[in-house]
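My questions all concern the structure below.
One protein chain is absent from this view; the other protein chains keep their places.
Moving on to chain A:
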Amino acid sequence: MAHQAHAYHMVDPSPWPLTGAIAALLMTSGLAIWFHFHSTMLMTLGLVLTLLTMYQWWRDIIREGTFQGHHTPPVQKGLRYGMILFITSEVFFFLGFFWAFYHSSLAPTPELGGCWPPTGIIPLDPFEVPLLNTAVLLASGVTVTWAHHSIMEGERKQTIQSLALTILLGFYFTALQAMEYYEAPFTIADGVYGSTFFVATGFHGLHVIIGSTFLAVCLLRQIQYHFTSEHHFGFEAAAWYWHFVDVVWLFLYVSIYWWGS
């Protein structure tokens, strides 16, 4: 089978990096076209191509790892490094928005009334739905850990149950947050308060949706017996990402919802 003298994975040529680059180009230029010429066609095309690329690229990785056995321990180590570095980059992404929030809120300008929250802004009560959201995400952190231990102990039914519960909690968070967005007394256009609030929590919500999708893919794979009790890095990566999303929410809650109210 292998004529290589090393345990690494020399990947076969693949079209997905190219289609991904083209999709990114179409999405970004499509965004500009939408802004200026009111047509969403290019952007939609870019979005569809992006989704197709992601589906096929990750499907190929699953084929290479689970079905062909290319993910030896050194390869898995590299994948771990990769996921950690990616999550680190996302941490920096959110750090920027927290910086923006604290820049504006620690020294509120006279235009805002010299106070935070600015004059006229009615902030959300941190001890109502936002607190429930915090409990939901913390609980989902527990259930995803339960799922991990179930996998390691070879318990198929419990893994499926706890993983499904984690995903449901993620959906519950998203639904609650969507309702909050709809009912909020302020909008993104309401000065720097609105901007920092909706951009920071909005990107967080997007990451919750991404994390839930990742976990859902893991659930489908688990049902199809992809994971073994020792080797289930796809699940671990999803769980790391989910914990990261949870931690970002905790910072959001404490900074924007609680201190900022």
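Simple rule for what comes next: a contact is a pair of C-beta atoms (placed from the backbone, for glycine too) under 8 Å apart; a residue touches a chain by one contact, two chains touch by 3 or more; residues count from 1.
The criterion applied here is as follows: contacts and distances are computed from a predicted model.
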From "Sorting nexin", "Translation initiation factor eIF2B subunit delta", "Cytochrome c oxidase subunit 5B, mitochondrial" or "AP complex mu/sigma subunit domain-containing protein", the hidden chain's UniProt protein name: "Cytochrome c oxidase subunit 5B, mitochondrial"
Candidates A:17, A:96, A:114 or A:154 - the one touching the absent chain: A:154
Listed residues A:87, A:100, A:131 or A:184, member touching the removed chain: A:87
Residue, one of A:14, A:28, A:187 or A:228, that touches the chain absent here: A:228
Chain not shown, touching residues in chain A: 1-3, 5-7, 67-74, 76-77, 80-81, 84, 87, 145, 148-149, 151-157, 159, 225, 227-231, 236, 239-240, 243-244
